[in-house]
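Everything on this sheet refers to the single structure shown next.
Note that one protein chain of the assembly has been removed; the remaining protein chains are unaltered in position.
The letters A, B and C name the chains in turn, as written, and every chain counts its residues from 1.
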Amino acid sequence: MPRYPEPVTDPLPENPTHWTLTLVCDDQPGIVHAVSGAVVAAEGNITESQQFSSADTNTFFMRLQVMAPVDRQTFQQALAPVVERYGMRVQLDVVGRPMRTLVLVSKAGHCLNDLLYRQRGGQLPIDVPLVLANHPDLAELASFYSVPFEHRPVTDAESKGAMERRILEAVDEHDIELVVLARYMQILSPELCAALAGRAVNIHHSFLPGFKGANPYRQAHARGVKLIGATAHFVTSDLDEGPIIEQNVVRVDHTKEPAELVSIGQDEESRTLTQAVRWIAEDRVLLDGARTIIFK
Amino acid sequence: MPRYPEPVTDPLPENPTHWTLTLVCDDQPGIVHAVSGAVVAAEGNITESQQFSSADTNTFFMRLQVMAPVDRQTFQQALAPVVERYGMRVQLDVVGRPMRTLVLVSKAGHCLNDLLYRQRGGQLPIDVPLVLANHPDLAELASFYSVPFEHRPVTDAESKGAMERRILEAVDEHDIELVVLARYMQILSPELCAALAGRAVNIHHSFLPGFKGANPYRQAHARGVKLIGATAHFVTSDLDEGPIIEQNVVRVDHTKEPAELVSIGQDEESRTLTQAVRWIAEDRVLLDGARTIIFK
Amino acid sequence: MPRYPEPVTDPLPENPTHWTLTLVCDDQPGIVHAVSGAVVAAEGNITESQQFSSADTNTFFMRLQVMAPVDRQTFQQALAPVVERYGMRVQLDVVGRPMRTLVLVSKAGHCLNDLLYRQRGGQLPIDVPLVLANHPDLAELASFYSVPFEHRPVTDAESKGAMERRILEAVDEHDIELVVLARYMQILSPELCAALAGRAVNIHHSFLPGFKGANPYRQAHARGVKLIGATAHFVTSDLDEGPIIEQNVVRVDHTKEPAELVSIGQDEESRTLTQAVRWIAEDRVLLDGARTIIFK
Partner (left out) sequence: MPRYPEPVTDPLPENPTHWTLTLVCDDQPGIVHAVSGAVVAAEGNITESQQFSSADTNTFFMRLQVMAPVDRQTFQQALAPVVERYGMRVQLDVVGRPMRTLVLVSKAGHCLNDLLYRQRGGQLPIDVPLVLANHPDLAELASFYSVPFEHRPVTDAESKGAMERRILEAVDEHDIELVVLARYMQILSPELCAALAGRAVNIHHSFLPGFKGANPYRQAHARGVKLIGATAHFVTSDLDEGPIIEQNVVRVDHTKEPAELVSIGQDEESRTLTQAVRWIAEDRVLLDGARTIIFK
């Protein structure tokens, strides 16, 4: 099971020059010198660099952007000795290449709308070859953005199993790198969670303090909370407990009815999920055990 | 048991003219007309007015600021028929009169420092006749601000009982209107909570998601939370679960060690507690069941 | 010339019960009592009330929401004596009635998109019978939301005059209450500004410090500003200097290129303009000389 998205074979533009390179390995002296040496060997110039040493797991994380007038194979060959020596997991990508993204939805369209609007406006480097839904409500929205939409009702164990098989099939069929649960109101099976580990992101509402059980907005209203928000996180089998990618809150007061809290919360969900997807698509999110390292 | 601070007999300045009037009663038509009629009868002019009707409890809440060239007794007489007719709980106060406040502390001084610094700077209308502490550490800080400081160790059931009796005694002795637990690291007995209901405010850290158990900052670090914050709330016998008055959060990232999270969290605790105390001291906080109405 | 939008004859639903009432007059004692008496006479119950006394202009402002089982004429008759006595300007509206809004655009669609998306989602009580544009670029966007779109090139003094006449004609034709300049990149003539006074809102970018002249985003980049934002304001003949309705900023840093600052600034423009339009449509914005009173 990969701890972060695996490298993919991307359709290279003719003249790639701007690369993203992320790498993870055990922490020890000399890594930066060795990696920057490989960049020099590939005739590259480092334009952006971020690193972090996790004291908890003794792991070294790095993200570079490199201008290099070479093809992928040449760059990989230049990196190979360093990768071998330090036992690195690396990912090499072309800056701005859209990440192939499968979106799962139910009835609520606020997250899907924001993703597709930002994608079309050039602010979100993703390709969405398919939207999979367990309800038909968002077909028109997908159509406006010319994104294929597939509706599969989930009403019992059998149709739920069929949907999950369809998700995995679509991941294969479209070389999907990221699965986004954009208010997909179905609990994934542990098997599907495991199969998508590190490649699936979920969004849910968040409150101070947290509320368990049904209708959390009603509970939040009853307790008179002053902040409501949203959390985007990786999917794990422990529902709503995966590594956190991004969180936002907004201030509310006693005049807000539960329905207004829902509306305000949806805005936070949209922008929080879109931000998380943007960072993942730009290779800015790495996993350190149960925590994320975000190289903004 | 009062659900919000009772009116007190305040030492009136010679020529009081600016009043705060808060009132709570069952909701029904005609209240505003009746109250504003009483204000006219007291030759008053309404300079600020806020109201809220709670659909949940069918309760009407109002806060007025009134310029009136009368003394307290005259104003109260003008209000009396309305108070009687609607079964109102009312509180009449002079704008800017400092609220008599008892502060309870342990070792950490960030909240006490902020309260006393703001008080001295004229930004926080409280009088602090006494700081009660179960540790001696903050004696010097209190001394700098010329506030009496009393240290009573709490080490067992007997000394804990003695401290709680001292708290109640100090409340009586100094006509205390508000008790502030400024990082007072002792759990109050249910009896003391009941005795101080609606008159005691507590501060604690808050996270998205919430963490139960010891060392929450370490847990927050382990989960890689992106927001940490603080909640100020009224004290009830259900620890950390009383009506919320104010909440704040601040953004953190993966580079913050647990000790830094603690420091950041303390800043949020200070400003959140001070804000809550300011609103209470200005008669801006009313209770609607488990929720607070805040007339900012 | 009205200082704020005049009452309009609205198509009443059969059984209007929830009203918005705003009123402005010289400040003096007894107003609240008189107005609340008129509400009682109309069998109404005040569900929301906000007021402000401007010391600068000695003006009293009030906004009420009232549940009243009467028709418009009955309510107006109940109010008439008070209106007369205090020389009030009043506006009586049904809560939630969409405000008839004309939108002016050029090429950039971010503000128009946000307005129409929020309107369709039920979060923005406006009706948009027409979008007028001096460029054809946004025809498709308007079409997606089924809003009539009219393109009139503005290339010289004559076509500019024709456009301005068309704007005024459209205001009459569609009973327009609010004109929104949603990045309409034309300077309005003083005559048009005067004709639309208090009824037209504009959005522009804002920086700390401000920058005069062309290409402000490039100047902001050159100075390394850390905050960029947007201001929504009423249109006056003094360009970009009308009464401010809403402002927002967002944090940026040295890594942002001018093009990115533009994109970030556009997000602020969208949400700031939409917020200003929402408050106007809900009768929450009143004018106090060069300042706005916002009853949120």
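Everything that follows uses one rule, which is that a residue touches a chain if its C-beta (ideal position, glycine included) is under 8 Å from a C-beta of that chain, and two chains touch if they have at least 3 such contacts.
Note that this is a predicted model, so its numbers are computed, not measured.
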Contact set of the excluded chain (shown chains only) | A, B, C
Per the definition of touch given earlier, which of C:Glu246, C:Glu269 or C:Asp283 contacts the omitted chain?
-> C:Glu246
Among A:Ser36, A:Thr57 or A:Gln219, choose the residue that contacts the chain missing from this document, as touch is defined above.
-> A:Ser36
With respect to the chain omitted from the figure, which of C:Gly44, C:Gly229 or C:Gly265 is a touching residue?
-> C:Gly229
By the contact definition given up top, give the residues of chain B that touch the hidden chain.
-> 113, 117, 123, 144, 263
List the chain C residues touching the unshown chain?
-> 52, 55-56, 206-210, 221-227, 229, 231, 240, 243-249, 253-255, 257, 288-294, 296
Which chain A residues touch the hidden chain?
-> 28-30, 32-33, 36-37, 39-40, 43-51, 53
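Here is the rule we go by: only the chains that are shown with their structure count from here on.
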For the pair chain B and chain C, the C-alpha centroid-to-centroid distance in angstrom is 38
When you check chain B against every other chain, which residues touch at least two of them?
-> 52
